[in-house]
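Dumping the structure here so I can ask a few things about it.
With one protein chain withheld, the remaining protein chains of the complex are depicted in position.
Chain nomenclature is as follows: A and B, assigned in order of appearance, with residue numbering initiated at 1 for each chain independently.
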Amino acid sequence: MVGSIAAIGAGLAVIGAGLGIGQVGGKAMEGIARQPEAASKIQTAMIIAAALIEGAALFAIVVSLMGLQ
Amino acid sequence: MSFDIGNPSIGLVFWTFVAFLLLLLLLRKFAWKPIMEAIGEREKSIEDALTSAEKAKAEMARLTNENEQLLKAARAERDVILKEAKELKDQIVADAKHLAQAEGAKLIEQARKEIDDQKKRALAEVKNQVSSLSLEIARKVLQKEFEDERKQEALVSDLLKDVKLN
C-alpha cells in the first residue's frame, strides 16, 4: 500500500517536472528560432533552468523513495 | 528493501573523500597544470603568429603604398621636368623667333635706308644734272636772245618801267 502511494507520488512529481521542462524547452526553441545567433546562450540558460526544475522533481522522487523504506 | 539514501555508508564516504582529493591533487600537479599551460602556450603562439601575420600584411601594405607614392612622386617630377623642358623649348623658339624677327626688321630697315639713300643720291644727282642742264639751256637761250640790240633795249625799258623810284 505504502509502495503504491509512493509510486503515485513519484508519478505526480514526474508530471510536474515534465510540464516544467517542456515549457522551458519549448520557449528555448522559440527563442532560438527567433534569434539563431543567441542559440548557445539560450541553450546554457535552458539547461540550467531545466536542471533546477529537475532538482525540484528529484526531491519529490527521493521523498517518495524514502516512503518506500 | 535496502536503499542507501537514508544512511550513506561511512566507509564509502571516507574512501570517496580520499580517492577524490588524491585524484584532484595528483591530476592538478601532473596533468592539469602542464596541459593547461601547453594549451595556453599554443593558443598564445597561434595568436602571436596571427598578430605577426597581420603586422606583416600591414607592413606589406605600407611598403606597397610607399612604392606607389614614390612612383607617383617620380611621375609628377617627370611631368614637371617635361613641362619645364617644353617651356624652355617654347621660350627658346620664341626667343629665336623674336630675334629672327628683330634681325629681319633690322635688315629690312637697313635695306630701306640704303634704298632711301640711294634714292636721295640719285635724286640729288638728277637734280644736279637737271640744274646744270637748265643752266646750259638758259645760257643758250640768253645767248640767242641778246644777239639782237633792240631786243635788249626793249627788255631794259620794260624792266625800267616796272621799277618805280620812291
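In this text, contacts are C-beta pairs under 8 Å (C-beta built on N, C-alpha and C of every residue); 3 or more make two chains touch, one makes a residue touch a chain.
In this text, contacts and distances are computed from a predicted model.
S.K.: One chain is missing here; what is its name in UniProt, given the choices "ATP synthase subunit a", "Transport permease protein", "Cell division ATP-binding protein FtsE" or "2-oxoisovalerate dehydrogenase subunit beta"?
M.R.: Record says "ATP synthase subunit a".
S.K.: Residues of subunit A in contact with the chain that isn't shown?
M.R.: Subunit A touches the missing chain through residues 39-40, 43-44, 47-48, 51-52, 54-55, 58-59, 61-62.
S.K.: Given the full complex, what residues of subunit B touch the hidden partner chain?
M.R.: 1-5, 8-17, 19-24, 26-28, 30-36, 38-39, 41-42, 45
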